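Please read through the structure below; I'll follow up with questions.
Note that one protein chain of the assembly has been removed; the remaining protein chains are unaltered in position.
Just so it is clear, A and B label the chains in written order, and each chain counts residues from 1 on its own.
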Amino acid sequence: MMGGKLFRNFSFFSATLSFFLLVGIFAILFTYAQESMHEFGFDFLFNGTWEADEDDEGGIFGGFIPIIGTLLSTIIAMVIATPLAMGIAIFLTEIASEAIAKPVSIAIELLAAIPSIIYGMWGLFYFAPIVQSTVGGNGVGLLTAGIVLAIMIIPFMAAITRDSMNTTPLVLKESAYAMGATKFEVIKDVIMPYSKGGIIGSIILALGRALGETMAVAFLIGSVMSIPRNITDPTTSIPVLLANNFAEAQDLEMSSMYYLALILFVVSFFIITIAKFYFLGRKVK
Amino acid sequence: MNRLLLNKIILILSTLSAVIGIGFLFWILATLSYKGITSIHWSTFTHDLVKGGIRNLLVGQFTMAILASALAVPVGMMAGIYLREYGHGSKLASVIRNLSDVMMSAPSIVIGVFVFALLVDPFGGYNGYAGIVALSIMMIPIIISTTDNMLALVPKELREAGIALGGSKHKIILQIVVKAAKVGITTGVLLSFARIIGETAPLLFTSANNQFFTMDLTGQFPSLTVSIYNLATYPDEASRELAWAASFILTMIVLCINLIGRYAIRNKK
Partner (left out) sequence: MAKENLVMEIKDFSFTYAGAEKPSLKKINLPIEENKITAMIGPSGCGKSTLLRAMNRIHDLYPGNKYEGKINLYKADGSKQNILDIKKENDFIKLRQEVGMIFQKPTPFPMSIFDNVAYGLRLSGIKNRSELEGRVEKALKGAAILDETKDRLKESALGMSGGQQQRLCIARAVALKPRVLLFDEPTSALDPFSTGAIEELIAELKEEVSVVIVTHNMQQASRLSDYTAFMYLGDLAEYDKTEKIFLNPTQKLTEDYITGRFG
């Protein structure tokens, strides 16, 4: 019986670990961000200056530029990815025959498994020149980062959307067809309303992923601390700023980096929570 | 007729988006394969980064991913077992399940920052252990959720039959329930391994990188992904070629593990 109790206790402690991790991350980020929070308060969010003093001991640090860069690149990615992902999901559930849907599904899921650094590198060498020659700019910048980010989240979004569309009962679709509805009308009036929660949930989860993505964006956004005036202008984002400058930062600058990480973490937390529990629901079997 | 035309247009657009999606996959894989294969030499595998190869990087990346799995798999599985077998239906279990789901989507760079504060800053420098911990933090929630879901598929009757034969709970869990869910859990482990082996962000300022071959986890540790990030931004052609070779090899590893995982599921059905 001793073994049973030990086993149970170990499993219990393992389970509570995710709680401690989550709280731990928040506590650590919050503690290390204190210096910057005291210095700048909430104005941090709207201050576009990021400058260390000459002696490296202080300076003015505002998160406005990376915050705006994160938001804008995410918005561009979502605007491009959402319709395409919906189209793919519709194609997979309602248009393609099984013989086509299956390999395409696998391909989409493999696309979702490719590490993000590969997207970033491919984007830098193959996609950025195309953006440069067609739209202008330097190649790297907001637009390129947004598009490659979109390519990265499309398979993820399409796969979840497809899964929720597949939950529509067959007989419900058949009864709409039996009234003389076209395929599009069945999709619009039956499948979409039926799987609405899942679809919105997948969009929000993809949004969370785009906000926190580091490597795909790091190659492409330009990593420049300036507000973009133009869609092709280079700028930076929170994850990219952290990736490139976190380890070298000192004192107040370091604390400001923690502040940014905390903002990203809290925003992601809320986005994921809303997506999972409000829209996707948690299936407890 | 108007609605038929609209129907056609939407169906064509949907098909077109699938074509675009697949097109990108092939475009990425094609350029990657072309650049990768033409950049791979025998020395790529036999030399370390310092001499223009990736031997130490591959060993380093695998070492960290395997050790991270060694940490994350037992902990994650035990947590999943608790959620499904002991705490099932309790408020605590559902809170933990939800938190673990949230953890699964936490930005990986934030996890890097967290581990930096915990294991790098206080100990005076980058080290392999920190990288391992960062990767295992990414992996644990995935393992928890897989275990939880796979155990849920095991029929209740199997547990009842075990109890009816007089088995103790933990023995039934280990000898019957987990065994029945073995294939599903293995697949989950493989897929999460494929996910963490391609991670870069959590390693950037935990284990960082090392040009030399080392197995010393107390110092900077070689990483394939971090090297790709560095090499790709160097101006010289040789560095870029090595970055392409490394990217190609990494992608092949990730895709192969994924396909093996999928194949395992299919064989079970």
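The rule we apply is simple: contacts are C-beta pairs under 8 Å (C-beta built on N, C-alpha and C of every residue); 3 or more make two chains touch, one makes a residue touch a chain.
For clarity, every value in this text was computed on a predicted model and none was experimentally measured.
A.B. asks: Specify the residue from the set A:6, A:106, A:172 or A:227 that touches the hidden chain.
C.D. replies: A:172
A.B. asks: Out of A:57, A:189 or A:248, which touches the unshown chain?
C.D. replies: A:189
A.B. asks: Take the complete complex as the reference. Which residues in subunit B touch the chain that isn't displayed?
C.D. replies: 1, 3-4, 7
A.B. asks: Residues of subunit A in contact with the chain that isn't shown?
C.D. replies: 97, 169, 171-182, 185, 189-190, 193-194, 196
Quick note on the criterion: only the chains that are shown with their structure count from here on.
A.B. asks: Quick one: report the Å distance separating subunit A from subunit B, using the average Cα coordinate of each chain.
C.D. replies: Roughly 17 Å, centre to centre.
A.B. asks: Report the residues of subunit B in contact with subunit A in the complex, numbered from low to high.
C.D. replies: Its residues touching subunit A are 3-4, 6-7, 10-11, 13-18, 20-22, 24-25, 27-28, 31-32, 35, 74-76, 78-79, 81-83, 85-87, 89, 93-103, 105-114, 116-118, 137, 140-141, 144, 149, 152, 168-171, 173-174, 191, 194-195, 198-201, 204-205, 208, 225, 228-229, 232-233, 240, 243-244, 247, 250-251, 254-255, 258-259, 262.
A.B. asks: Which part of subunit A faces subunit B closely enough to touch in the complex?
C.D. replies: 1, 3-4, 7-8, 10-12, 14-19, 21-22, 24-25, 28-29, 32, 83-88, 90-92, 94-96, 104, 106-111, 113-119, 121-122, 124-126, 151, 154-155, 158, 182-185, 187, 205, 208-209, 211-215, 218-219, 239, 242-243, 246-247, 257-258, 261, 264-265, 268-269, 272-273, 276-277, 282, 284-285
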